[in-house]
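Entry: chain A
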Amino acid sequence: MTPLNYFVVLSAVLFVIGVAGVLLRRNVIVMFMSIELMLNAVNLAFVAFGRQLGNAEGQVIVFFAITVAAAEAAVGLGIIIAVFRNRMTLNADELKLLRW
Partner candidate 1 sequence: MPLWLFAFFAIIAVVSALGVILQRHPVHCLLALALALLDIGALFIGLGAEALGFLQIIIYVGAIMVLFLFVIWLLNLQREGLATERIGLKVIGTLAAAALGAELCALLVHAGPAPAAPLPVDYGSLRSLARLLFANYLVAFEVTSALLLAAMVGAIGLARRIPGTNAVAAPPSDVADRLRSAAG
Partner candidate 2 sequence: MAIELVIGAVKALVVLLLVLNVTGSMLWFERKGAALIQDRIGANRAAIFGVGRRMGLPNLGLINTLIADPIKLFTKEDFVPAGADRVLHSLAPFLALFPVLVTFAVVPIGDVLRIGSRTITLQAANLPAAALYVLAVLGVGVYGVALGGWASNNRWALLGGIRASAQMISYEMAMGLAILAVVVTYGTVDLQTICRMQGGVWFGWLPRWGIVLQPVSFILLLVAGIAESKRVPFDLPEGESELVAGYFTEYSGGKQAVFMMTDFAEVVLVSVLITLFFFGGWQVPWLYADGFHFPGPHGAFLALPNYAVAILQIIAFWVKTLFFCLLQILVRWTLPRLRYDQLMGLGWKGLLPLGLLNLVVTAFVVVAVGGR
């Protein structure tokens, strides 16, 4: 059996990779993908904790987190399309009508 700590550490590693992706990438859609990676890292932590505690609450939260991610994806991609139609770019460095 794998100690459950390993899963939590794996989730931390994935989370940090996601954070690094958001900070490093310039294409907003890839930034968004990195955010999805972060959320999934969190989901892994939830399931691992749930397994450790022996209650299914962790799974329930993941269920909701997945739902939220789907909703976020719909709205986020809608916004991304709207931005692209207006500006013809998805490069975060070029989106400077407003100062960051």
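Throughout what follows, a residue touches a chain if its C-beta (ideal position, glycine included) is under 8 Å from a C-beta of that chain, and two chains touch if they have at least 3 such contacts; residues count from 1.
How were these candidates chosen? In short, all candidates are chains of the complex that A comes from, given by their letters.
A quick note: this is a predicted structure, and the numbers were derived from the prediction, not measured.
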Looking at this complex, which candidate touches chain A: 1 or 2?
-> 1
Sort out for me which residues of chain A touch candidate 1 in the complex.
-> 1-10, 12-21, 23-27, 29-30, 32-34, 36-37, 40, 43-44, 47-48, 50-57, 59-60, 62-64, 66-75, 77-82, 84-91, 93
